[in-house]
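Complex shown without one protein chain; remaining protein chains in place.
The chains carry the letters A and B, assigned in the order they are written, with residues numbered from 1 in each.
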Amino acid sequence: MASEEHENDVLNELKEKIKMLLSKKKRVYFKVESENIVEVAKYLFEKGLRLSTISALENYEGFELIYHFSDDKSGMYYCPKVFIPLDDPKVPSIANNIAGAKWIEREIGELFGVVFVKHPEPKPLLLEDNPKIPKNPLRVKRREHE
Amino acid sequence: MSEDFNLPVGPFHPLLEEAEYFKITLDGEKVKEIEMETGWMHRAIEKLSESNTFDQTIFLVERICGICSASHPFACVNALEDIGNVEIPLRARYIRSLIGEMERIHSHLLWLGLAGHFIGYDTLWMWAWKYREPILEVIELITGNRNHYGVFRIGGVRKDYDISLNTRVNEVMDMLEKKLSMVAKAAMDDPVLKSRLCGVGILTKEDAINYCATGPTARASGVAIDVRKDEPYAAYDLLDFDIIVREEGDVFAKTVVRILEMLESIKMVRQIIERLRKISGPIYNDVAEIPAGEGIGRHEAPRGEVFHYIRSDGSNRPIRHKIRAPSYVNIPTYEVSCPGMNLSDVMITLASVDPCYCCTERSVKLFDSKGTEIAQNLLELSQRKTDRLIDELGESELWKLL
Partner (left out) sequence: MGVYNRILKKSLWVFHMSASPCNNCDIEVLDLLTPGYDLERFGIKLVGSIRHADVLLITGMGGCKISERVVRLYNQAPKPVFVVAVGTCPIGGATFKDSYSRCGPLDKLIPVNLYIPGCPPKPEAMIEGLLKLLGRLD
C-alpha cells in the first residue's frame, strides 16, 4: 500500500528515537522520550509536515502530550506522544523551531500547568486577569488523600 | 527618532463585533509590533465536553461558533467515526457535504461584507449581506434553522434532504452566481479598492508554513492545502472541484481566493442536489457504542482546518476532547503580517484572515398578548400595524405621534 510505504519513508530515520504504539488507517501514534521531542518535531516539520495542534491530557500515570503532525500530501497523521510525570511536568518547547506552536504551548501551560522549557514567551494566553478561574482548570480534580 | 506610542484597540471597538484586545506599538504611523490579548471569549468548552455524552457533545461544539456552526460538529462526528470505524450511508455523505458547502458560501459572503465595512466601503457590505439572505433562507428550508443546524449525528445525519427543494436551491444558486460575478467585477476591478488592498498585509509562504496557517489564509500565500482534497471525507472524493491558490499573500489575494471559492461551492451544491435525486437509502447507520480509543477528525471550514481530537475510554463520555479552530493558528500570523504597515491598514489585515474569536434552540414560538401563536412573518405584522395606524389616524397625525 502506498500510504504504508510513505509512512516508513518518513519514520525510517527516527527508528531509534521512537516506539510504535498504534498504526491504523491514516493515523500513526508513536512514543517519544521528552528529551527527543524537539529533534523529532524539527525533523517532521522539515519533512514538510504541518503541526495541526498539540493535545494534552491527564491520566493516573502523568500527563500525555500528543503532537499532531499532518502530512497534507497523503492525508496521514503522525502523532508523537510524550509522557511526563505529574510531579515534575516539564517538556522542552518546540516553539523556537515552529512559530505556530507558540500559542498552543502557552495554552497548555496555562490549562494544565505543564512547563515548556525555553519557550520564547512563557506567559498565559487565555485566563490572564480572569478573576474567578481556578488554577489549571483542565486538570483532573482529585481528592486530597489520593 | 520619534518616540514609540502604544495604541490600545479593544476589547470593545466599533469595528469588532467580538471583544478582543490588541496592543499596537507605533513609530509614527508605522506599526512596529502587535500584541494580542485573548480570553474574553473563553467558555471552557473542552471542559464542558468531558461532562457531556457524545450525542450532547455534538450540540455543544455546534455552539463554539455561530458562523461556522456546521464545521465543529462535522469535525467532531468525523473524530468519533474515526474511533469507531463507522461507515456512513452515501446519502448522508452527500447531505453533509451540502450543508458544509452552503455554509462556506454564507460565511465567505459574510466576510466579504465585513471586509468592505472595514475599509469604509459600506455598499459592498450591504450588497454581500443582501445576497447572503437567500442562502440562509435555503439553509432554513433544508435544516430548519438559519444557524446552528443540528443535522449531524454519529453515523449520518438527522434530517433528510427534500428533493422538492431542488428548484428553490437552483434558483438561489443561479441568482447568486450572477450577483457574485457582478460583485466580483465591481470589487476586483475597482482601482480604489485595488490600491487599498494590493500589497497590504503580506504573509509570505515561509511564514504561512512556519505559523502553520490553514484555509484561505494559507492558500492565498501559495500553500495548496485543503482537507477536502488531502484527506477526503463525506462526499468530497466524489465531487468535482478545484482548490483556489494564489501566490501573492496580500489582502487582495485573500479576497480573490474567497470569491472564487464561493463559485466552486456553488458548483458543488449543484452537483450534490442533482445526485441526491438518484440516491436513496437510509440517512444514518445506528451506532450502538463508541469503543475505547482515540480519534482525529477534521473538516475544511470556511476559515481553514478544524481539528478535533477525542479520547474515549469506552464509556458514553469523552475523557478528553481537544478542539483546534482554524482562527487559532491563523490569528498569530498578525505578528508577521502587520509590522511595517501604516496604522490605517492594520484593521483590514486583522480582518483578512477572517478571524473568528469565538471559535476560538430554536423552536421558540412567539405568542402575542392574548396567547395566540404568531406564526406569520413579523415584518408583515409590523408593516400591517403601520398601515392600520395610518388608516386610523392619517399619515400626518402619525408623524406627529412619532
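Convention: a residue touches a chain if its C-beta (ideal position, glycine included) is under 8 Å from a C-beta of that chain, and two chains touch if they have at least 3 such contacts.
Owing to the predicted nature of the structure, the values given are computational and were not obtained by experimental measurement.
Engineer: Decide which residue listed in B:67, B:112, B:260 or B:273 touches the omitted chain of the complex.
Structural biologist: B:67
Engineer: Taking the entire complex into account, which one of B:44, B:224 or B:393 touches the absent chain?
Structural biologist: Residue touching the chain left out of view: B:44.
Engineer: Quick one: say which of B:7, B:126, B:182 or B:393 touches the chain that got left out.
Structural biologist: Candidates B:7, B:126, B:182 or B:393; residue touching the omitted chain: B:126.
Engineer: Which parts of subunit B face the unshown chain closely enough to count as touching?
Structural biologist: Missing-chain contacts on subunit B: residues 11-12, 14, 17-19, 39-45, 47-48, 51, 59-60, 63-67, 69, 110, 113, 125-126, 129-130, 133, 146-148, 356-358, 361-362, 364, 366, 374, 377-379, 381-382, 402.
Engineer: Extract the touching residues of subunit A with respect to the undisplayed chain.
Structural biologist: With respect to the unshown chain, the touching residues of subunit A are 127, 129-134, 137.
To be clear about the criterion, only the chains that are shown with their structure count from here on.
Engineer: Show me the residue ranges of subunit B that touch subunit A in the complex, using the header's touch definition.
Structural biologist: So the residues of subunit B touching subunit A come out as 37-39, 42, 44, 46-47, 82, 207, 209-214, 225, 230-232, 294, 296, 298, 305, 307, 309, 311, 319-320, 322, 324, 328-329, 331-332, 335.
Engineer: Could you list, by residue number, the parts of subunit A that touch subunit B in their complex?
Structural biologist: Listed in rising order, the residues of subunit A that touch subunit B are 26-27, 29, 50-53, 55-57, 66, 68, 70, 72-75, 77, 79, 98-104, 111, 125-130, 137-138.
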